[in-house]
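Quick one: the structure is below, and I'll ask about it shortly.
All protein chains but one are shown in place.
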Amino acid sequence: MTAVLDLTTTTRTSSTLRAENLSAWFGKRKVLERCSLGMAANTVTALIGPSGCGKSTFIRMLNRMHELVPSAQMAGSVYLDDTDIYGGGLTAPEVRREIGMVFQKPNPFPSMSIRQNVLAGLALSGTRTSGHDELVERCLRGAGLWNEVKDRLNDNGAGLSGGQQQRLCIARALALKPKVLLMDEPCSALDPISTRVIEQTIAELAAEVTIVIVTHNMQQAQRVSNTCAFFLVEDYGQPGRIVEFGITTDMFGNPTDQRTADYVSGRFG
Amino acid sequence: MSIFELDNPMLDVPKPRVVERTTGAERVFTFLSSASAMVTLIIVGATLGFLIHDGWPAIRQTGLVNFLTSSSWVADAGIYGVGGLLIGTVLIAFIALSCAVPLSLGMALFINEYAPKRIRFVLVGAVDLLAALPSLIYGIWGLYALSGQASKIARWLSDHAGAIPLFRLTRPDAQLVSSGFIGGVVVAMMITPIITSVARDVMNQVPRELCEGALALGSTKWGMVRTVILPFGRGGIVGASLLGFGRALGETVAVAIIVSFSYKANSHVLERGAGSIASLIFTKFGEAKQGERGGLMAAGLALFVMTFAVSFVARKIVANSEKKAGIV
Partner (left out) sequence: MSSATDVSTQMNIDSGLTADDPRLDIPRNLGGSQLQNLDGLLLPIVSGIAVSLLARFVLDWDGLMSTVVVAVIAAMAFVWVGTRERSGSLVATNSVVTALVWLSGTVAIGAIVWMLVFVIEKGSKRFGLSYFTHDMAKVGPLDPGGGVLHSIVGTLEQVGIAATFSIPISVLTAVYLHEIRGRISTVVRFIVNAMTGLPSIVSGLVVYALWVSGHGYSGAAAAAALTILMIPTVTRTAEEILRTIPDHYREGALALGAQRWRVVVKVVLPAARSGLITATILGVARAIGETAPVRLTALGTQAFNGNPFKDPQSNLTTFVWDQVRSGNAVQIERAWTGAMVLVVMVLVLFTAARFVSSRGSSSKGR
């Protein structure tokens, strides 16, 4: 029944991500309160909960995108392995090279070809590598897109279907070899077949990167994740909190908190 | 056969539309609007018509080619050459554009991306207000405040940038006031708010997710601007610049106040003396007799055609870039 998560293992290239007592504000309105979560290396952690509970805000604090909103403020820390990403040692762009993000609405750069899109992250972050062709192929394979686009790498990036665009964005994020990949509802704008392909991709990617995924779809959370965190807002005007977290099968089969049980059985949504 | 039998062929043919009865009020309303549209058409069309009607004889008298290329304007002989003035108009507008576009672009980027949020609102209002200020104000400010400084800049340019033919002087002691260059600089101040306003508007419409996409890849602010915002806003920026160019072409008062008038094209822009078609009309209308008035109308027509062409292209480009943005 109870399982202690062994969060001290580290593996080759990916990393442990630890959020401690994260709180977030937009102006004077507090939207998250004291959220703590450990995301072990090479695991897939799903953040679930009804709309408006702060899941997106939480995930955006993990790669310092939250502070782009002028009125946004935060408290607490996020540790990538042992470094506080909000500490003085790292700048925000440096953090984002290690912790990548895929967004809800696919956003390939319309002024670039498929190939250029994959390599865009390198130019933008000032990373130099050689062997661009191999990198493009490896990332597109990793994103499950290679077979569909290998003959048209120079076509415009925005001309693909929604599901293909999203996989292109995944490939683009992978090109920087991040340690963690954050995904904010990556499939909610896509059709079921594209969703299935991307879920398969996530399963394969977990071997190389730690993945954190926000999802509205509980079945998706059960399909793809190892661990799960349940976010909830008690009432109007209250900040979001993590009510429960743990191994996915346990959360869904045998939740500890009554509210979790209600949510996963669909008694409220 | 009744209509309710399923094999009635009338079921496959569309019924004629019902023409509605209109009440009195509706008819009055439609009449008023149509009449207004008609009045607009008449007023505006007649203006254009008279311009052509009165100007064409003068063009025909001088010969179209002569009209467009020669610089001699001899009213009594019926010769009206605006060649020099056409070049002068374009030259002044061009100088204005080269000063205004970099400044406007920098200002637009500054307002959208770099300025602190609190003063952004004030800046947007200030820019819009400046675009509404009368050109006369720019003209007198340019004359009294800017002329002195600008002629020093002209002196510096002729001393140090003499390699560029545009900046050479005919004589070492040529006068550097009341020149096309200074006129161009003042017109630049006038069109900068317009270009800034339109360019800023277009660049503001870039979808946030594209910007976030670049930043999420670890890009710096300039990287994001270069990869996302500038390509996205390219059409709008070009269109805005052309819009500004069109206004510069038609600018009358500022040029008339600052530049000392001359018929010939003056490629030594730093020197005194230049002319635009608008200042020609402004200076000569009072004493012009019937024939010369026709010449002035012809000049006005030429100016109108020029500004129309530029604005037309500009609007097409801006509309095109907004359409592309909608699809993306």
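As written, the chain order gives the labels A and B, with residue 1 at the start of each chain.
Definition applied: a contact is a pair of C-beta atoms (placed from the backbone, for glycine too) under 8 Å apart; a residue touches a chain by one contact, two chains touch by 3 or more.
Treat the numbers as computed from the prediction; the structure is a model and nothing was measured.
**Q** Looking beyond the chains shown, say which of A:T91, A:S161, A:Q238 or A:S265 touches the absent one.
**A** Within the whole complex, the residue contacting the unshown chain is A:T91.
**Q** Using the touch definition up top, pick the residue from B:L51, B:L68, B:V90 or B:L169 that touches the left-out chain.
**A** Within the whole complex, the residue contacting the unshown chain is B:L51.
**Q** With the missing chain put back, one of B:V82, B:M189, B:V202 or B:V318 would touch it. Which one?
**A** B:M189
**Q** Spell out the interface residues on chain A facing the chain that's missing from view.
**A** 2-5, 7-8, 18, 20-21, 23, 25, 34-38, 67-68, 73-77, 79, 86, 88, 91-93, 125-126, 241-242, 244-247, 250-251, 256
**Q** Contact with the hidden chain only, please: which chain B residues?
**A** Residues of chain B in contact with the hidden chain: 23, 25-26, 28-30, 32-41, 43-45, 47-48, 50-51, 54, 102-103, 105-107, 109-111, 113-115, 123, 125-126, 128-130, 132-138, 140-141, 143-145, 152-153, 156, 160, 189, 192, 196, 220-223, 225, 246, 249-250, 252-253, 257, 278, 281-282, 285, 293, 296-297, 300-301, 303-304, 307-308, 310-312, 315.
The rule is short, and it goes like this: only the chains that are shown with their structure count from here on.
**Q** How about chain A: which of its residues touch chain B in the complex?
**A** Going through chain A, the ones touching chain B are 63, 65, 68, 70, 93-97, 100-101, 103, 105, 107-111, 120-121, 123-125, 158, 169, 172-173, 176.
**Q** Give every residue of chain B touching chain A within the complex, in rising order.
**A** 117, 207, 209-210, 212-220, 223-224, 227-228, 231-232, 328
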